[in-house]
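Got a structure for you, written out below as structure tokens; questions coming shortly.
Moving on to chain A:
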Amino acid sequence: MINSSQHALKTLLWRDFTLAARNKSEWLNPLLFFVFAAVLFPLGIGPDTVILKQIAPGIIWVVALLAALLSLDTMFRADYEDGSLEQLTLSPYPFGMLVLGKIAVHWLLTGLPLILLSPLLATFFHLDFDATLILMQTLLLGTPVLSLVGAIGSALTVGLKRGSMLISLLVLPLYVPVLIFGANAVAASTVGLDISGHLMLIAALLALALTLAPLATAAALRASIG
Partner candidate 1 sequence: MTLLDFLDMDGYYLYVWLSFGLAIVVMLALVNGPMKRKKQLLKQLGRKKRRGQRT
Partner candidate 2 sequence: MLQTITKLASLRNFYFFCGKLLPWFAWPTLILMLVGLYWGLVEAPADYQQKDSYRIIFVHVPAAWMSLFVYMVMAVSAAASLIWKTKASEVVANSCAPIGAAFTFLALATGSLWGKPMWGTWWEWDARLTSELVLLFLYLGYMALQSAFEDKRTAARATAILAIVGVVNIPIIHYSVEWWFTLHQGPTVQVMQDKQAMDKSMLIPLMIMATAFKFYFATVLLMRSRNEILERESHTKWVQEERERL
């Protein structure tokens, strides 16, 4: 059973990656948004190095959060509409595990590229090398939380025609802790404070989200399918 469920998970992941390879705009557009939106801030505020450096962690984190939000609507929608999601709920494998697999794919396609792109934004905002590294660390720990918590919102609204606006209303308040710890870790490091505590707190959030979010998402998907 364990081997076969591993096999099922692999098949599901492979399928999702193939679909994503064919439908590139789904995960490329949020990334482009991430860069575009961040560039708007210096244009709106002015090219003052000191100010930009000071607000960089907060802005990059907020923009990352919004980019993650943009990609949430498509997480389960296609599968819901063609009925494959319903098939997944009927499969003999633990549904929570399959859901976690889908969330992992979502993170690999939206969260991970975002982390790889973040040094580019860091240079735009004049962050130094150490701060950039810490920004990437916080994003590495924080973006999975965004995908996991966002999956709940995505699952709750998947049955609704106009769900995408609703997702942001449901999910944004839940993103507050990640934003606080993530952005403040980078800000604290720029003034030379120890940030291991921050990172541990984000890691704790990640552990909590990793255990509870797939269950809540699975329950929400079941409720949406009805």
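How were these candidates chosen? In short, all candidates are chains of the complex that A comes from, given by their letters.
Brief remarks follow.
Note that in this section contacts are C-beta pairs under 8 Å (C-beta built on N, C-alpha and C of every residue); 3 or more make two chains touch, one makes a residue touch a chain; residues count from 1.
Keep in mind the model is a prediction, meaning the values are calculated, not measured.
The candidate from 1 or 2 that touches chain A somewhere in this complex is 2.
Those residues of chain A that touch candidate 2 in the shared complex are 152, 156-157, 159-160, 162-163, 166, 169-170, 172-174, 176-177, 180-181, 184, 188, 201, 205, 208, 212, 216, 219-220, 223-224, 226.
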